[in-house]
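Please find one structure pasted underneath; my questions will follow.
Only one protein chain is missing from this complex, and each of the others stays in its spot.
Which chain is which? They are A and B, in the order written, and residues in each are numbered from 1.
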Amino acid sequence: MSAEESSLVKIALVSCGSEYAGVQPEFEEAAAKVNAKFIYPEIDVAFVDTIGRDFGLEVASGDLRLMMARAKAVVEGITNADGVFITTCFRCAEGAIVRNEVRRYIHEHSNIPVISYSFTESTSAGTLLTRLEALTTIVRRRHLLTREIQTGLTAGIDSGSTTTKAVIMRDNKIIGKGWVPTTKVLESAEEAYSIALKEAGVSREEIQALGTTGYGRFLIGNSFKAQLIQEEITVNSKGAVYLADKQKGNATVIDIGGMDNKAISVQDGIPGMFTMGGICAGASGRFFEMIAKRLGVDITELGDLAVKGMHENVSMNSYCIVFGTQSLVNSLAKGATPEDVAAAACYSVVEQIYEQQLQEVDVKEPLILVGGSSLIAGVPKALGELLKIDVLVPENSHLIGAVGAALLVSGFVEE
Amino acid sequence: MTETKKEEITKYIVISSDKVLPSDAAMKIYESEFPVTVKETCFGLIVSGAKDDVQTVVEKIRQLDKNHIFVKDRGFPPGDERRCRASRGGGPRPGFHFLREEVGILPAIGAALDELEAKESIKEKGRTKCRLKASDLKKVIEEELAR
Partner (left out) sequence: MVKVFIYPINSLILADLVERFGHKPLTMMSQIREKVTSLSLDSPPINITPEDPKLGLKYAAIEVPAGVRGRMALIGPLIEQTEAAIIVENPPTDFGCVGCNRTNELTKYLIRSKGVPVLEVKYPDSDEEARDFVNKIAAFLESLPKEKTETEEKAKEEESAEKEDKE
């Protein structure tokens, strides 16, 4: 790791309530793990009296006005910050409005990377780690993120919660792929990697650089002596725009994974705002697996089935993986067709992503859908219908993380 | 972390006096030989130490100009790293802003306490807006004429 990459990153903490919710030490712990430090932007108190009018958003709570004033101090360079972490209490409407608008403001008026999050008293350092890792990566590895072409012979392994993916790339082409269900993290990685190497016809020793991502990135990264261990927000953003050939300008990446979803607003391949879901499995690939099983079809057939159905014909009363499945089963009993049920399942998942995640991210075209669930044809169809825009599913969209890792790590080959 | 014994307290003494300077007050405390820690700030003093000592010292200082010296408790001991500007990375602690606002109206509060003490009969002016002071009116007239 270069000196620049190991240097301390100063993150301006623009928050309301964190000190009173008992989560501040968790924030500090997560920041320390990625060698970052929170700073509290200096403001002129007179700034706060007029900030509501200046900002155009008048709110009752002083700490929320303080957030706006602090954001302004960062944007105007009064405080020197490398990144901004915006956070307010979960379930506070006033806080959510300010959080979103402050994030938008920083995004529009500066190049400083910014992320936001709403916490409860149970928020742990672990939950925040991926977010802060992504933020510090954008700060430290901007040069790596500008990479648009894969060079040399590199490999990427994405150790996901449900499946493990591996790819081998040579001179900007994918030459080997491995995709296996995740059982034991290391064993599954080994298996996927071996399959990919075999297909590529190269030996492990020939690989010039290896990058890892996903839930198991640290474990497999350390075990396989990877040159790059990187969280999936950064890697998937890069992988998505690369595979979709939309590296310049704005893009929105939606990744429906086996257990959680990500919505990322990307600019020139660099992630800006993003949200990570993952509280309920009803909006994940796991839900599709369950529905396919109930319909007696293979998961690979579910998509084609869904494309032929009408989601409107089925009433779903819940997004919950248990009750939602129950609704679908009941519909079958009432005479709904398997096609309609498959379509309703797809619609249910994208509707949840829309309601819970896309509200916080600017949806700018092209919209690139990736992750294993993107292969279920009913999903991009339902998403397109809901958002009224064309959804792009690039080839190899399920290998997004592994491709992104192989692409990014090729920066280490030249170095 | 700052070591704090159970009975230790910290008080803020905010001085809004024409007669007493924070440095005078600090000197007075040093002279009193009470085992308290004194820190001068832009608003006055922060006094920290055993509860009884602090209370006695603070009362003595208040008596130097009692209607223009104000006192409140402070949760954190002085220079506590958890709230210290230097170690926390810039930006005043949240309570600072309100204290600054309040300090701004202390001369008016002090004057009101003086009047109250002098037992001046305060006429209930009701809900209507108060009249402009003659001196202020003079200023307004002069400014208008100068235009």
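The rule is simple: a contact is a pair of C-beta atoms (placed from the backbone, for glycine too) under 8 Å apart; a residue touches a chain by one contact, two chains touch by 3 or more.
Fair warning: this is a prediction, and the values are worked out from it, not measured in the lab.
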**Q.** Contacting the left-out chain in the complete assembly, out of B:Met27, B:Ile105 or B:Val140
**A.** B:Ile105
Q: Give the residue, chosen from A:Glu121, A:Asp171 or A:Glu206, that touches the chain omitted from the document.
A: A:Glu121
**Q.** In chain B, positions touching the absent partner
**A.** 1, 4, 6, 8-10, 12, 14, 56, 59, 70-77, 80, 82-83, 88, 93-95, 97-103, 105-106, 108-109, 111-113, 115-116, 122, 125, 130
**Q.** For chain A, the residues touching the chain missing from this view
**A.** 16-25, 28, 45, 48-49, 59-64, 66, 88-92, 94-95, 119-122
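Everything that follows uses one rule, which is that only the chains that are shown with their structure count from here on.
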Q: Quick one: report the Å distance separating chain A from chain B, using the average Cα coordinate of each chain.
A: 51
Q: Spell out the residues on chain B that touch chain A in their complex, using ranges where they run on.
A: 88-92, 94, 97, 100-101
Q) Tell me, which parts of chain A touch chain B in their complex? A) 10, 37-43, 45, 48, 63, 66, 70, 79
